[in-house]
Structures are given as structure tokens and as C-alpha cells.
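One protein chain is absent from this view; the other protein chains keep their places.
For chain A:
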Amino acid sequence: MEAWIRARVTLALTLFALLFFVSRSSPPRQFVISNAERRIDLSSHIINVHLTLKVENTGTRPASEVVLALTPTEVDHLAMVDALAIKGKRKKTTSVHLEVKPTELPDAPPIDAKYFTIYLADPLNSGESTTLEVLYVFMHFLEPFPAEIAQSESQLVFYHDTALILSPYHIKQQTTFIKTPSTKVESFIRVEPTNRVGTEIKYGPYEDCPPYSISPIHVHFENNSPFAVVEELVQEIEISHWGNIQVTEHYTLVHAGARHKGVFSRVDYQSRQFSNGASSFRYLLARLPARVHSVYYRDEIGNISSSHLRTNSLKSELEIEPRYPLFGGWKATFVIGYGLPLQDFLFESSDDKRYLNFTFGCPLIGMVVDKLTIKVVLPEGSTDPSPVVPFPVEHRLEAKYSSLDVIGRTVVVLEKKNFVPMHNSHFQVYYTFNPIFMLAEPLMLASAFFMFFVACVAYIHIDLSIRK
């Protein structure tokens, strides 16, 4: 309840600031958005917002920087923003990836907003227009209300937004579609014209909205999709040039939905599966690479016996079940480990370097990861590691001592916060490695045994007794 009030107060304040600002100045922008369509998908706890903007340059000079505005709360929960430029007409459309960067506006009005700039590939000439598609992905954005539910209740959540798109530009016409997971919608704020059909709520079309105009709305609806969140995932990829890649993943999983309150009754949970614990979840699916072997699934106190592995030549699927069903607020930690054949992931580049090509992501499907750490453990003796990741990550180097290591292995640590499945992509780690190091450990072992036998022979042949 309190959070809800706070949100309203924030919105009201924003509105005040906005009115204040509108009365004072007008934006010196040269773009006008002739048409904006927004589709918000609320079916899971990962919120996808597809924004289609038709941008028209009404200024005198060519310009290539289009600015997007988001409220600070949105930015706090923003996992990714992606922009595409749509070219061509009708069926022959092609899309081009555009660079998006957070920016500060030097002449920013005193409004509480954060900005992202899209850099168009070709500057837009005066009078021309182009179509942009923007994808925002938000996480932890749905607020469960009531915040605590009993086992038999289903989960209701709030979605806060504005009916009018926040933008530094004038928008001539805009429409917003909100898709809810089911038809059970407790309440939503109308900003006429508003229309609700089935699982979709349509706001708009609204004509001629001045810059920075907003109109707060909320939707209160049922969402029983599993709010599974990995609070922390540490993935360790250990490369052995003897032919194996060992991956170990440490998960801290939490149900981030409405907290479970009171009794957990096994009788009800077993006998009335659908009406009971609707928002809880039991099964998780991990998609692992093909040709995976020696898979294990365990936690601090031992093996967890409830898992199934299905493999085929293209992919492997690991269905796992935590030790207990997860209700709101319940936690579980576990480890998944598997081996992979080296030749599928390690390649040689042209400049005599080797590189690992691996998926940057969480194998569990539909999972939001608050903090994802990938540790690539390079073989002992490898030098000049350099990671190549398609999006910004923090990276640093560590050392690790594994079996029979003397000088330690170089570990490339990559860290990414607020990770959503849309981030899944490949990354590479380049390094140089001299194959002679492969022999170090077997030679060490062999010489140790040799020394042992020599010692035995020496002991037998030397007479250590004092008496003669």
C-alpha cells in the first residue's frame, strides 16, 4: 500500500514539475513525431515495450540524434533498450541496428527524466521522416498488490505508466496497447478514449500532445506467471586443452512475486493443484548446448534427485525441480554443472590466438538475472586474455588454483547487472597459449612417482641401522 502511495506522490510531483516547465519554455527540438504506437506486454514479469515512432525532421538542418525520455523509476528498472531503423515500404522492409546511449541534455528542462540518444545511421534531412522501432525491457517493474498472499490466492500486480508517451518532442498522434496475461483485470485508470477488449487495453489515439506531457495510469491485474528471479548467477567456464570445457553455474533463485503468507499446506497443494499456489513454481527448464555430458544438479547439502536430461543432436534440455516449490519470497540456491567438448567452443583465430566462443547468458529459460558473473578460467600458462562482448560489461582478471596448478590460472571475470533473456548473445575471449604447458601436469605427476620409486629403491639399498 505504502509503495503505491509513494508512486502516486512521485507521479503527482512529476506532473507539477511538468506544468511548471511547460509554462516556462518550449523545447528547441527539430523533430516531430508524427505517429507513435506503443505495445506493452505484461504477460510475464519481464515487461517488453515496443515503441514504433515515425520521426519527422521539421528543422532546417539535417540531424541524426533522436532523444528518448524515460522517467527515473523506469530507468531504474530498465534492463535493455534497443533501437531499429525500419527502411523500405510495406513488405520489403529491412531493419538496421542503431546505437543507443544514455545522455544528459545540456539544455535539459528541470523535469525529472533521463534520456537516451539514438544515433541514426544517416542524418535525417530537413523535411524527411523515418520509422524507428524501440524496444525497452523492464524488470522488477510490476508491484504485487496485495504484497502478501496466502496459498490459495492468486497474485495481483500493479503496473504504473503514463497514457501519454513521455517525449521531448511534439507527438501528433499516439496510441498505447497494454496486453495483460488474462482477462482478470481488477481495475485500470481510464484516459478517454480508452477501450478494453479481452486481454488488451487500448489507450488513445491521442492527438497533438505537447512535449513532456504525461497522464499517469495504472493497471491492476492478475499475473500468475512465475516471478522467478536469479539474484546472482556465477558461471564458471573452465577450459582444459585436453578436450573438455567444464561449466559450473551457481544460482541464487528467488520468487520475487507477492510474498507467501501463513500456512503452506501440502494437502491442498497436492490435491488442488490449479487453485492452490497458482503463482508458485516447481519446474525450471535449462537449455544447455548439444553434446553436453556429466551433468549434475546439486546444492550445499548434496545432490538434488529431481531432474531430467533430454539430449538430441541440436540441443539438450535439463528439466530441474528445486527441492521444494517456490512461493513468493522463498529462496533456493543450487549448482548446475556440465562438461562440453572443447572443439565445439574453442577456435583458433588468424593471428595464432585461440578464442572461446560461448553464450553470454543464463541457460534457465525466461529468467531475469540481477547480477550475472561469468568467469572464464583459461588454462595455466595462457597469456594476453581479451574478452569481446557485444554490450558493455565490467571486466577484470583474477587467478585461480585448480588441481596441480603451480602458477595459477588466469580468470577473466565479466559482470553484468540486470540481465534479461533478450541479452543472450555470443561472446569471445581471446588468448595465447603454448601447447607445451599441457604437458606440465602429467610430467609433474610422472616425476613425483619416479621420485617415490627412487626413494623406495634407495631405502632398500641403504642400511640405516646403528649396530654393525
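Just so we're on the same page, a residue touches a chain if its C-beta (ideal position, glycine included) is under 8 Å from a C-beta of that chain, and two chains touch if they have at least 3 such contacts; residues count from 1.
Throughout what follows, contacts and distances are computed from a predicted model.
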Which of "Nuclear transcription factor Y subunit C-4", "SKP1-like protein 19", "dolichyl-diphosphooligosaccharide--protein glycotransferase" or "Ribosome biogenesis protein BRX1 homolog" is the UniProt protein name of the chain not shown? "dolichyl-diphosphooligosaccharide--protein glycotransferase"
Identified contact with the non-displayed chain, of A:302, A:392 or A:435: A:302
Residue among A:115, A:177, A:330 or A:437 touching the omitted chain: A:330
Can you say which of A:266, A:396 or A:467 touches the chain missing from this structure? A:266
Contact with the hidden chain only, please: which chain A residues? 262-267, 271, 299-306, 323-324, 329-333, 401-406
